[in-house]
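Every protein chain but one is kept in place in this view of the complex.
The block that comes next holds subunit A.
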């Protein structure tokens, strides 16, 4: 965790009760400057409700929110001047063109008119700028939403499931777009998703929310470490290889099919391979299990079914 860095956003005991039950429950988010914070959780976990509170759209039942060191209850406008956001599905005025939609927001922000062309080109909508938005595909509307969020040169960008409902090509496009942002503008990004795989490649920090509670918050690297559970060994005779490794005091596991090591440090792997070769086992493969990041996420949130 980048603990020594300036906190851009911090919540303390953030709670929202809706219909009698806590939809967001004592959440302590910490986001530092320059982070790309992946806010993960299955559908209905409370991501959107949290984000609405961060933007002052909904009032917390209890708890505090500080953005740029300021209390949202006292300095909402000063905070929102430096925040760009896209909440749930995109909002737009269908009868207006992309340019006019941005102009409607620009008049409220008071940024120079030239900024409209800039954000249109960032999201690659320059060619479609003069078309009514109601004829746009979902991916284009989503890109327009991101353009709107970028209009005010935000220091903090809050994107709530920006790839929801898009086809794989659209998802890829949005992902590339978001990945390119921090380099080009130096923003801090909070991006929510119900799929770890979607933010895995861009996030630097991860917060996982389940049933309203934040159950994990740390660097993506730390999550990867947790996920790197085992090394798979492809060998000619797994059973006797397993017995050999155990007799050498190595943490081996055999499930009557595949042989694996449950520790992944270099020394263990090197020693295991050396012993196997020494005893004339044929070693075909030594591979790290990579897909388990998602399975860790599913295990944490207990949500295999809902995805």
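Here is the rule we use: contacts are C-beta pairs under 8 Å (C-beta built on N, C-alpha and C of every residue); 3 or more make two chains touch, one makes a residue touch a chain; residues count from 1.
The rule is short, and it goes like this: contacts and distances are computed from a predicted model.
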* One chain of this complex is missing from the view, so tell me which of "ABC transporter permease", "LAO/AO transport system kinase", "Acyl-CoA dehydrogenase" or "Cytochrome c oxidase subunit 3" is its UniProt name. => "ABC transporter permease"
* Residue in contact with the excluded chain [from A:29, A:87 or A:181] -> A:87
* Any idea which of A:96, A:195 or A:300 touches the chain not displayed? -> A:96
* Asked: Considering the whole complex, which of A:14, A:27, A:45 or A:105 touches the chain not shown?
  -> A:105
* **Sole contact to the chain not displayed, among A:11, A:50 or A:148** => A:148
* Footprint of the hidden chain on subunit A, which residues? -> 52, 55-59, 77-78, 80-81, 83, 85, 87-96, 100, 103-105, 107-110, 148, 152
